[in-house]
Each structure stands twice: as structure tokens, then as C-alpha cells.
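Below: the structure, in C-alpha cells.
Every protein chain of the complex appears in place save one, which is left out.
The block that comes next holds chain A.
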């Protein structure tokens, strides 16, 4: 009979690509001494070493990676798995993407040498230069720009490709040089981050942990897919699977798409038109009021503005309460009946009434939303509205409840390298950086959300972009961003640090080769229902001419005369140790530094089991007031009323003092005869935003597809597997059709983050299925955030 001979080692021997290996053997390396926690280390080849590292991409998973290394080459990437772990035992296991790191580390897109642009910006033509040449030129250009235009002309773009305690050293360097124009917010949850602290206080952004929902009777999940957005084995992917299995609650997924979280049929999918959650909530709220299912005692004691009884003096007697909005006695004077909401949302009126009964009687009620409902042109109002359901029913701050925002996490917070003081006080919403290149001096606090100063005094002249793809790929309206970036008279210097030749990297004047965090010492802390930290070492020596950012910036600081201020005489390793010890001085339960490095992975259970948002406030609101002006939850917000009165806003820039339904911008949210379909993005297992977008192995099994309902596909002659073109006034992109009943008619869905692939000197049609070819650059009204799920389009066969 045959022998089992399809082993990894026989493959490696025959492939030869990764260096010779010793013969197959079953040697088992040391376990506890090296790796702690009983993590197995089976089947190590005799000359194989294993090294812990961590994923550092923009996902809270930061999963442990266990590199198997032979002759300074990684032969495979394991993760965390203890033998005989039960379902309840936390296991931070890397997702499918983490298992493909070898393809990225050694792939054709990896940046290996310092490069200088030789073609036009965006063309992607570079020549190799030495580190000395690159750094001398960057130092001299940076100095020239600071001297000519001031520090406010230097912008550090929003970039999230790398996280660790020492990964973000650019702000520190720039502060040594007199500062820089900072961006605030992000591209993930800008609208939610802006509105929830205003109405629920600074503790109101992160909600209860998911395991708090184990005690709930009903879970409403608005626009969230926890198994897709954070895919590791100890973040929301596993936490949601565990919750589904353990909770007695019924789960209702309110989403235009039957997401992977709703697969399996354990919950109910309630299909809805994208961006209309606020209309659904308004009608449910109306029915709660009419059916006397509201918790008036809670609303009076803990909230302001539900009805006239708790309106602030400035708004009393003017029919401006939330109740007035619902009942049609104030604002638009339209009663928010289920019949009003049905054609807007697509949810039948009878179902809305039924839902209201369920919401009004289920106790505890756990309402959670993802960042989908808020990443829209009406995102602030849409997100805020969803939080009304737990408030109206008094289901906040109690076991089994959430505040209606996104779930929170239990985490180990490790101290990061200090950035120092930024002498430049002005900052801009991160999404508006192309505006600030093009016409920064026209941007003010009132028209563009400038903070820290009444207005910008200078356009952006220099961009330093570390490990980010928001120059084009992840930014709104790529074609517009290209035009602004390609004009070298506007932004005069662009420096990009990368591990891959992304679309943004093609706009670099100087492109510098970065190391992965697992190619250097690195620490990070994170968590979901449980917390963990990962302490990693370099899995291999640095290859080619790649350098860590810290080393690169030290060399740059030397040229600019600020090396001592930048390093304080410390190597990066010394910083990592010092920062860890500073954290440990306040958190004595952490392992010693030496132990952390030896163990690789350290897990910590939440001592309280689960975290419940607003628990202290609910228990004693007088002793634990929220950081809102009233100290309570604000259903009517004077702050928002003042902002709406003071700011320069267009008619569709709705900032209402109560959470109202607004359809959003006409050009992105109201389908027309010419552009009859809505198009929404979503997170996809094959990428994390645009990270891994270049990995062919992932692309093959996770193709970039347009989800389209048969009712929309058939009249257009589109069959499953056809190549289709999605177009609107912003641009056109092509991808493959997935004809499926998992998306509502009238809406198509496209996973965000696919790599833009267009001839920008030619037809500009993107062949990569990158959604930002068709997204707007117009920011949301309050947060000035990216409304990238707000799109209308037409779809044709390509």
C-alpha cells in the first residue's frame, strides 16, 4: 500500500523555491519553555525554528502568527491553537489572509529597494536609488517645503496598514521638526465617532462586548457582519459564532445583504434598502409611542428631549422634541407611520408593526449596529437613529443590553511611542485631504470641519504616507484624487513607505521599502470578548534593502539635525521595552518583558465577564454623569442645533437636533432613471480593506464580484459569472456578476478594497472592481466623513 507522501516537506523539496529542507521527520521542538501556555510545536524539522509575530493590518485581530523558519526563509505560517481546546477556550487564530503572508512577503508586488519616480505620478514607473540618495533628497525637499510654506503644509495621510506600539513614528519625527497638519477621524467610523460622543458622551462610542448579549431575549443587528469584519479566532468572528450558539436570543439581521454572519439560518434576515435604517427606526418608534411600549420613566430620568417634559429651555414650547418628529407635530410635520416607512425602507408596514411589538416587549433587548449604516451621506443621522430603540425601551446599561452603537471590546492597552507636541494647532477631517491640497486656504471651521484653528492658512504641499492606500484606492472618487495628486504644482512632494506596490504607492515621488512588523521585534495588545497581547520577534533577517520605519526615520532625522530629539538615544527595541515597562507599571498583571517575549501570546479574560456600556450611569446617573452638556443621553442636542445654525451647510447637509430620517445627497442616494440602482460596499474575507488585494492565491478563491438580484440581472441580460460594468458620473469599474437572492432588488453590492486597475492616461475604466471609482468625494454633513456606501449607478454587461 502507498505511504502518505504528500507532505509539505516533499513539496518543498521538489519546489526548491524556499530552500532545501532536512528530511521529513517528526521531531517535536520544545514547547512550554519557548512558547508558553502549552502551545504545541509538533512536526518541526530538525533545523527549523519557530518565531512568534503578529498581524499588524487594520483589524483589531492582530492575530498571533507562528512562523516556521528554515535557513532564514519562512516555510509556513501557523497561528495559535492549543491541543484539546474546547469551544469556550479563547484561541486567537489568524484568518485566511494571515495564512497567505508568505505570498506577500515573497510576492512580485513587494517593495525591495528605495525607488524614485521616473514616470508621471500614478504611472508606477520608478528607478532604483540608494538609501543615501533617497534620504538626502527627501530631507532636502522636506526642509525646502517647510521653509517655503511652513509646517502646516506637511500632511500625514490617514494610513492603517501597520500597527504596533512603535509603528507610528512619523508624527514624532514631524513634531521634532516643528509640527505638521494633522488629520482627525478615520475612514472606518467617522460619522459614528462624531455623533455618538455628542449625544451619549465620550464613553458612548464603544458599546457592550458581544458576550453581554448572551443574556438578551432579542438581538437586533443593523448593518453589521461581525464574522466578516474581524475574522480572527478571538475577535468578533468567533465571538459572534459563540454568541449565536450560547444565546437564547432571536437574532434579526437588518441589512440590504444576507451577510455571512446571517448564513446558516439561525437568525432572520430582514431585507432593507441601504441607508434607510432611520426611517425604519422612526416607524418602530412611532408604534412604540402609539402602543404605549416606551419606558417613560427611563426617558425622563436618563435622557433629554424625548418629549416636551425634558426639553432644554432653549427649545421648549417649539414642537422640537423627538416625539414631535415622530408624531408629525414638529419638523417636517409628517407622522412616521409604518405606511410612511414601508416604501422608503422596503419593509412591509405589517412587519414594522410586528417588529415594534417585539422590540417593545423583549427584555433584555440588545441593539447593535456595524459601521455600515454610518458610512453614508446621511450617516450621522442614520447611526444616531438606530440608538433610539434601546433608549425608548429603557434597554441601556443593564445586563443583556447595548446602547445601539457598535459593540465594544475588552483589550490590553499597551502604551505607544509618544508623538510629542504638535506646534501646528489646525487639523482637518482625514477625508478632506485632497481638498486641502487643492484649496486648503478656503477651508474653515464652518465649511470644512477644520479644528484647532478658524481656517487653514496653507495648502498641503507635502504628503508623508506610511503604509496606507488612501491616496487613491481607499479614498472617495479616485478619478478626482488622481487629478489632484498628479498635478505636481499642487502637492510638491509625496513619500510613501510600503511593503507592496499599491495604487497609492504609484503616486510616490520616493517609495521606500518597509519591513513587516513580524520582520522586526514588535508588541501589540488587543481583544474582543477576551484580551490578548502578542510579543513578536523578527522571523527572518531583513531581506533586500528593506528597513524598519524607525531606522529609516532615524537616518532622516540625522540629516535634518533632530536625531537626538527623535530617538532620545534609544533603539526601537529599547523603546519597545521601555513602553512595555511603563504599561506594566500600571498593570502589574502583565507578564514581565522577558516572559512576554518568551511566551509570544498572553491571554486575559475579562474579570467582569462582559462589559456593559453605560452600566455605571444607569446605576447612578447623578454620580456618573455622561460627558454631554446635560450629563444625560441627549435625544435633543443643543450642541447639534448650534452647529447647524453656525456652519456653512447646503440644503442636503442635514444636521438635525433630533435623530431624523433624511435620504442623503441627491447625487449619491436618490436613484434616477439613468442611474437606477444603489450600490453599497462591504467587507470581504479575501482582503482587509485593500490589504492582501494583490495576492493572487486569495483572489482566486475570493473573486471580486458584484452581488446583483436576479430581478435586476435578468432585464439587463446578466448571468452569473458575466463580466459587468458598474458606472455613474464619477467613473466606471468592471468585475464579475454574482447573481444572488442574498441582495435586495434595486441594490447591488461590491466588496470594498479591490485594487484599482485603470489606465489613467486612457479610458480610466477600472478593471479591478475598485468601488472608489464610483464613490463621491463630498463629505457627510457633520463629521465631514467618507460616505462610501452612498452610491447610485447603472450596471451593464461589459
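Heads up, the rule we're going with is that a contact is a pair of C-beta atoms (placed from the backbone, for glycine too) under 8 Å apart; a residue touches a chain by one contact, two chains touch by 3 or more; residues count from 1.
Criterion: contacts and distances are computed from a predicted model.
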Complex member absent from the view - protein name from UniProt, among "Sensor histidine kinase MtrB", "ABC transporter ATP-binding protein", "Small ribosomal subunit protein uS15" or "4Fe-4S dicluster domain-containing protein": "4Fe-4S dicluster domain-containing protein"
Candidate in contact with the missing chain, chosen from A:598, A:697 or A:765: A:697
Listed residues A:238, A:410, A:433 or A:617, member touching the removed chain: A:238
Of A:258, A:279, A:294 or A:552, the residue in touch with the unshown chain: A:258
Which residue of A:171, A:274 or A:346 touches the chain not shown here: A:346
Positions on chain A where the hidden chain makes contact: 1-8, 11-12, 14-15, 18, 24, 26, 28, 40, 42-43, 76-79, 81, 83, 87, 91, 93-97, 99-100, 102, 227-228, 231-233, 237-238, 241, 244-245, 258, 260-266, 269, 271-272, 342-343, 346-348, 685, 696-698, 700-703, 705, 709-711, 720-721, 736, 738, 740-746
